[in-house]
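Here's the structure we're looking at; comments come further down.
A single protein chain has been omitted from the complex, and every remaining protein chain is retained in its original position.
We just call them A and B in the order they show up, numbering each chain from 1.
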Amino acid sequence: MIRTAGPRRGAPRTGVDWFLTFLRVAALTVIAVGLLAFIWQEIDADNPFARVVNPDATGLSGEQFRGLVVSGVAQGCMYGLIALGYSMVYGVLGFINFAHGEVFMVGAMTGMITSNKLADAGWWESNFIGSLLLIVIISMIVCTLTAVIMERVAYRPLRGAPRLIPLITSIGVSFFIQNAALVLLGPTAKAYPDVPDWVKDKHTFLQIEGARILVVVVSAVSMAVLWYLVEHTKGGKAMRAVAEDAEIAALMGINVNRTIVRVFAVGGAMAGLAGILWGILFRSVTHLTGFLPGIKAFSAAVVGGIGHLGGAMAGGVSIGVAESVGPLVILEPLGVSGVSQLRDAVAFAMLIGVLLIRPSGIFGERLPAEDRT
Amino acid sequence: MTADEQPSEAAPGVTDAASGAAGAQAHEHETPQAPPRPLLAQDWRRLLRMGAVGATAQMFLALSNMPLRLDDRLLIKPILSFGYLSLLFVPFVVGNRVGHQIKREGIPTHAAGAHEVIGGAVAGAVAGAGVSLMALLLANFDLREPLVNWSPQLADLLAFGNSTGFAVFIWLLLGGLSGAAGGAMRLLRPRIRRVAVTMILTVGLISVMETLVTDLAEGMRFEWLTDRVYARRGGVNWNWALILAAVSGLVSVLARGRVRRTRERIASLEGASRNRANLGLIALTGALLVILPMFTGKLTNELLANVGLFVLLALGLNVVVGLAGILDLGYVAFFAVGSYTAAVLTAATSPRINPELPWFVALIFVVGITGLVGLFIGAPVIRMRGDYLAIVTLGFGEIIRLLFLSDWLSGWFGGSQGIVRIPGAGIFGLASVDGTDPRAVFYLVLAFCALTIYISWRLERSRLGRAWMAVREDETVAEAMGINTVNVKLMAFVVGAVLGSFSGAIFSAKVGSVFPNSFLILVSIVILVVVIFGGMGSIPGVIAGSAVLIGVLGGPRQPGLLAEFSEYKLLIYGALLIWMMLARPEGLIPSVRRSRELHQQEMAQDAWLREQLDEEANGGGSLRASAATS
Partner (left out) sequence: MTCTMESTGAGGGATAAAPLLETRKLSVDFGGLHALDGLDFEVREGEIVSVIGPNGAGKTTLFNAITATVALSSGDIVFEGGSLLGLDPNKVTARGIARTFQNVRLFANMTVLENVMVSQHCRTRQHAFGALFCTPAFRREEAEIRERAEKILNFFGSRLVGYRFDQPAFTLSYANRRRLEIARAMATEPKLILLDEPVAGMNPVESAELTKLIGRLRDEWGFAIVVIEHHMDVVREVSDRVVVLDHGTKIAEGVYEEVSNDPLVIEAYLGHGNENS
């Protein structure tokens, strides 16, 4: 309730405030100018502005633009699935589980191993949907176990420590899992087996790759299921109660430990699912696969408003679209060359921007009582 | 490693503390009502559980190929290599833990201590069974597809060249023995245990530091000794291992009391003379560091220079994390900016601007620009919650690397080609320090380390340092006590940035080229591990942390003394970070304040007792008074 260390309403007063205002204005200006330049470029690729700033501008065709948005949405759905884990853990325990991205990587790796084994046995080709279901289930189980063991070994003993301590521990866990995968499985990128044509090729009617449709549909369905679980089951209510106030929840007879384990389990399962989807979409996985998507997924959770399930998904999709569309729509018309290299920078910039302009995210945060400062 | 186990032993069990000092005493020594338990009446579930954890660890170690890869590095010739040590270590630790737990329960047996040894042996054997299982699996299945280290050589190593059956048997036995030894460690009296630990550590240390010692021996002309101690292809000869153990044990027995007494005497000195003693100690260390490199070869000096660079980086991060309590995961950004600024200003090959300034002149700009970048990054993040700040700084660190890497700015910074042929650091026309002369680099690094230590030491004891601490403790209250928290935190950020830029400038002169890939987030994390391992907020801790971690295991790209470990060092860093946070969050050499913070309850109890005694002594304090009135 009490706002601490923040300025009261009104104009900026300190140097830092002025600087922040300047940054906000500058960021919005860049976005606005970029967008306008893009629109102008679309209307007339040889306009005077573009001739000065970006002489070889061609603009984007409608087809290209749609492709960018679709791939952004698909990617964003996976970020959203991972973000659920960050969001739920932050909502309940109030710390960033930095290692959650690695759980996603474990899921993708598990999928890679099992799908290759299935391909060796010939099932992958003969019964693709069945094998897919199988690897999803296996990967979800493995990821759930990973997340639960992680909680048990590394986080439970730190319950109640100053909040940066579990964060630092989770960095260690992330490092450990990443490098364990490196020494066990080797540094080379590992491929998923070939997928059927309907997954690879564009759908005749929608003109979207099957894999992307699959990702979006599966994410939407699992999101709906998760929402139902959290809002309407006893276990879900326990989660929300613990998120509200763990101590009171314990007094009300809720087993806090079990609830926290459940939160980790659900987050892990979602990350496992995302891992498989990632594998199907990109068909290649390394021990570093989890790092960047992990951080972007956390950004997604923040952008959507941490502790908020729908927000995580919305944040994921916005980050996905922003990083896919942003460089070409905003930076390229401003004359920045080689924009595709700046995808990740755009994703991080979006996180920073959201925290600067609206720190509680799109949907507002839901945090444990002691964190609402 | 066993030495690190000790602190946990000192901490009494929760129940002990609760039942009061007298209760704990009785609990420990005489429990006449309970009859002694038979030897096999163990808590089998616990033994199996601990053993199973150990077995899992063993299988992981085997599959990580550590035994095979490290087999080349002999510790004691011809008995022990690091490869086998890595496998024997786990049962030992498991046995040790089990022994510790059994001892803490304090249940009497017929033969004192037998319980611990047997428990340790059983748990160790279960852990060893992990290797046995591994040997069986290796012999009968082929999982080379996902697991890259699934090889016949590994099977061969596990079986000591014999059959699989032998491997199964021998690892049960070895695990049991190692576990029993671990359990037995708990039985030794503290004094004897300390001697034993000293002996083991001495031999281990001398073996690990082989390159350093032989290098030093060459410089100081006592190769005749090292030639005997070390085998030709590495490792300490077994007879010399025994001699070393004996000597160190003897020294430990003779000197132990004295070391402690000296330390106590220095601690009890008052004001000025204590300062003098400390100053003397610092001067001695400094002199040693100046003289030592004169006798060592290129390799050692290279190592020392690398360690020094990380000391410099870690000290900078220490100001931000340790003093002001801001978790900055993008610290590498300042290192990168420092390096690139120095490179652009000094190198003739820099693409856009190339003023070819002398290094020291460039340094002024480096400091200025990095300070500005610190302000620029710091200002938006400084009001954020601590954990958001961590992630956002990480994002900034990555953005800065991506910008250096991008085609967009390649006209300025060379993109992925980086900037090459950077001249060395000219020192007022006297000398030029570059990578070809690691000794000179080391001296340069040493000078900057001294400067950095001085800066952080002075700042810590100033108005600014106190304000940092206050902000770390409780930001709201600090603000209410009139501290402008935003400015103070920003100041920490900028000071950290400037200190980080020193090492950046030295780095670019030392290596002679800068590439974006030298500045991965990984570097930030490694520096963080160093700071946490050493002890947040503690200058000696941070130095020791870098010396141990970077010196022995190596930095992100720099080899350490155990070059064989390079594949595993990041894995070890990760594990170490988790373990430190769980077991010893205050670090190797904790700052007084941090350890207070983490052991508040124990200290508060002591102080409470003291206060009560105090009040009693003053003739009826609050206790009695309140009793009278209520």
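Just so it is clear, contacts are C-beta pairs under 8 Å (C-beta built on N, C-alpha and C of every residue); 3 or more make two chains touch, one makes a residue touch a chain.
Since we're looking at a predicted model, the values are computed, not measured.
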{"item": "Omitted-chain contact residue, chosen from B:481, B:563 or B:583", "value": "B:481"}
{"item": "Which residue of B:212, B:317, B:491 or B:528 touches the chain not shown here", "value": "B:491"}
{"item": "Of B:409, B:467, B:514 or B:571, the residue in touch with the unshown chain", "value": "B:467"}
{"item": "Sites on chain B contacted by the missing partner chain, in the whole complex", "value": "454-455, 458-459, 461-467, 469-470, 473-474, 476-485, 491, 495, 593-594, 596-597, 600, 603-604, 606-608, 611, 622, 625-626, 629-630"}
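We take it that only the chains that are shown with their structure count from here on.
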{"item": "Intercentroid distance (Cα basis), chain B paired with chain A, Å", "value": "33"}
{"item": "Of all residues in chain B, those that touch chain A in their complex", "value": "60, 63-66, 145-149, 325, 327, 329, 379-388, 390-392, 394-396, 398-399, 402-403, 405-408, 410, 475-476, 479, 484-487, 490, 525, 528-529, 532, 567-568, 570-571, 573-578, 580-582, 585"}
{"item": "In the complex, chain A residues that touch chain B", "value": "4-6, 14, 16, 19-20, 23, 95-96, 112-113, 116-117, 153-154, 157-158, 161, 163-169, 171-180, 182-186, 190, 295, 298-299, 302, 336-339, 341-342, 344-345, 348-349, 351-352, 355-356, 359, 371, 373"}
